[in-house]
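Heads up: the structure comes next, in structure tokens.
Here the complex is missing one protein chain, while the rest keep their positions.
And now, subunit A:
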Amino acid sequence: MLKASKVHFCVKQRPIVEQISLEINPGEILAVLGPNGAGKSTFFKILSGEIKCKHGNVGYNGHSIESLKPKELAAIRAVMPQHSQVNFPFTVQEVVELGLISTKSNDPVKLIAEVLDATNTSHLKSRVFNSLSGGEKQRVQLSRVLVQIWETKPFPRYLLLDEPTSSLDIAQQHAVLSILQTLKSRNIGILIILHELNLAAQYADKIALIKNGAMTKMGIIEDVLNEKILENVFDHPIRLIQNPATGRLIVASGAHSYSTLATSKQA
């Protein structure tokens, strides 16, 4: 289990993350949603171990994050940050192989082939990373991250993703989230920051809403997807409608045609 309890983080006396606690079990997808600047990314960095946090605890499988060396941590959790830049002309193959830099694999060739297949990037293998399109880059980075935790281990692993779908078209967004769903059966727990409420509604098991650094609501889809709650978090009128094709709820803006931030706040 990935467990964060009472995580609190201030910058210049101002709380960025306020007393957030959450748990992610293997085989579960937790989507973290919230307006821009809510503190999602800071909280994400605390979970990944990138930022050390004085108040509160983060624990992976019962081990406190401070007690884990970077190498041990890398075997338990993989992280996909929002933007990754590669400054030298590495090939896709080289980038993806790097995912294995500190984890051992019995059959790295097969492992990498499987992951490239899953993310539909096999055909890019010998291309130079920097020559790829934004969407391709994101899928290659996802492959690198997946390689790190793909193989089944005697302990559960975790995957943290910060807006992995930001430069993907609708088909690829769903493709990526479908891949993440297949990871559940690999004893992997997933935390994903998303901006697209509908993706969360369709693929997540639980949703956490964060506003102004604090957790507003966390729970299963049915509990969280509520017009009042969402309106309150995003300061924007929200309507939930049923998708005639799937029967699932769709989150739509309830604002009238050309609403601006100012008018939507009044509403």
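Throughout what follows, contacts are C-beta pairs under 8 Å (C-beta built on N, C-alpha and C of every residue); 3 or more make two chains touch, one makes a residue touch a chain; residues count from 1.
In this text, contacts and distances are computed from a predicted model.
Undergrad: The complex lacks one chain in this depiction; which UniProt name from "Quinol:cytochrome c oxidoreductase pentaheme cytochrome subunit", "Cysteine desulfurase", "ABC transporter" or "Iron complex transport system permease protein" does that chain carry?
TA: "Iron complex transport system permease protein"
Undergrad: If the hidden chain were put back, which of A:19, A:57, A:91 or A:232 would touch it?
TA: Looking across A:19, A:57, A:91 or A:232, the contact with the absent chain belongs to A:91.
Undergrad: Which of A:12, A:69 or A:228 sits in contact with the chain that's absent?
TA: Answer from the full complex: A:69 touches the omitted chain.
Undergrad: Who touches the missing chain here, A:48, A:138 or A:165?
TA: Checking the options A:48, A:138 or A:165, the one contacting the hidden chain is A:48.
Undergrad: So which of A:56, A:108, A:135 or A:254 would be touching the chain we can't see?
TA: Once the missing chain is taken into account, the touching residue is A:108.
Undergrad: So that we can see where the missing chain sits, which residues of subunit A does it touch?
TA: Where subunit A meets the chain not shown: residues 48-50, 69-75, 78-79, 81, 84-91, 93-95, 97-105, 108-109, 112, 144-145, 148.
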